[in-house]
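With one protein chain removed, the remaining protein chains of the complex are shown where they sit.
So, subunit A:
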Amino acid sequence: MRIHKGISSIIRDYQLWLMIMPAILVILIFNYIPMYGIQLAFRDYDFSKGLTGGEWRGLAYFQQFIDSYLFTDLMRNTFLISLSSIVLGFPAPIILALILNQIRRKKMKQLMQTTVYLPHFISIIVLVGMLNVLLSSETGVVGHFMKSIGLGHIQLLASTSTFIPVYVLSDIWQHCGWNSIIYLAALSSVDPQLYDAAKIDGASRWQTIRYIDFPALVPTIIILFILSMGNILSTGFEKIFLMQNSLNLPVSEVIATYVYKIGIVSSQFSLASAIGLFNTLINFVFLFAMNMISKKASNQSLF
C-alpha cells in the first residue's frame, strides 16, 4: 500500500522530480561520494584499486601528522591567522554599518555603500597583485609613504612580522563593506517608533546608537559569531597561498596550504586526507562549543 502510494506520488509529481533531479545528482556525485571517500584518511591509497581499495591503516596517518615537526607550526599559524581575522575583522562591519546608518543624506549614503561594497568583487589574485605593487618598498605608493614618514624600507610582504597584519587589514579592506550589508538590513528593520520615542526623551544620536541600534544588531552578531568560530581552522586557502613566499613561509604556512602541497603537489593522498579531516573535526568542536556557550549565555543558538 505504502509503496503503491509512493509510486503514484512520483507519477503525480514527475514534473517536480524532473526539475530537482539535476541538482540532486550534482550534489550526490560531487559532495556525497567525496564524503564516502574520507575513509582514505584511514587507508593507503592504491592506484590500481581506487579510492577505497587500499589497506586499512587506522589512525596511522593522523599519528604521522601529529608527530611531524611541522605540526606545532601549522597549528599555531592557522590559529593565529584566523584568530586575528576574527578579533579585528568581525567587529569592523558592525561598526561600519552603525556609521553608515547614521548618514541622513540619501545620495551620500548611496555613494558610500557603492564604494565600500566594490572591493568585494575584486578577485583574490588581483587583490594580492595590488598588494604587491602598492606595498613594494621601492616602487609602491605605500612604500614611498612609509619612507616619507620615516619608517624606512620595510618589505611588508616578505617579512614574518608583517604578514598577518597585511593579511588581516587587506581582508577588512576588501570585505568589510560587503559584510556590513547584513547588519544594515537588520538596522533598517528597527521600528521607527523607537527613534521617535528616543527623540521625545531628548536622547542624543550617540545614545540612540548605544541603546537602540546596537541592541538591534545583537541577535545577528551572535549567530554570525558562532558561525565564524566554526571556521576557526579554515583560513581561506587562496589568499594565503598567493601571499606566500619563502621569506614569510614560517608564519604563512597553514593547514589548508599544507594539505594542497602534500596532497595535490606531492601526491601523498592519504596523509593529506587525514590532515584535512583533522581540520574539519577541530572546526566542529569549536562550532559546537560556541553554540553551547551561546545557548547558556544568551539563549541564542544555531541548533
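By our rule, a residue touches a chain if its C-beta (ideal position, glycine included) is under 8 Å from a C-beta of that chain, and two chains touch if they have at least 3 such contacts; residues count from 1.
One rule holds in what follows: contacts and distances are computed from a predicted model.
Visitor: The complex has one chain missing from view, so what does its UniProt entry call it, picking from "Acetolactate synthase", "N-acetylglucosamine transport system substrate-binding protein", "Sugar ABC transporter permease" or "Xanthine dehydrogenase family protein subunit M"?
Guide: The missing chain's protein name, per its UniProt entry, is "Sugar ABC transporter permease".
Visitor: Using the definition of touch stated at the top, determine which of A:L59, A:I125, A:A197 or A:V218 touches the missing chain.
Guide: Touching the chain that is not displayed is residue A:I125.
Visitor: Would you indicate which residue among A:F30, A:W56 or A:Y69 is in contact with the undisplayed chain?
Guide: Selected residue, touching the omitted chain: A:F30.
Visitor: In the full complex, which of A:I7, A:A185 or A:V218 touches the chain missing from this view?
Guide: Only one of A:I7, A:A185 or A:V218 touches the chain omitted from view, namely A:A185.
Visitor: For the chain left off this view, which of A:L134, A:A158 or A:L247 is in contact with it?
Guide: Spelled out, the listed residue whose C-beta touches the missing chain is A:L134.
Visitor: Contact with the hidden chain only, please: which subunit A residues?
Guide: Interface residues of subunit A facing the absent chain: 9, 13, 15-17, 19-20, 22-24, 26-27, 29-38, 40, 45, 50-51, 96, 99, 102-105, 108, 111-119, 121-126, 128-130, 132-134, 136, 138-139, 141, 144, 173, 177, 181-182, 184-186, 188, 199, 204-206, 220, 237-238, 242, 259-260, 263-264, 269, 272-273, 276-277, 280.
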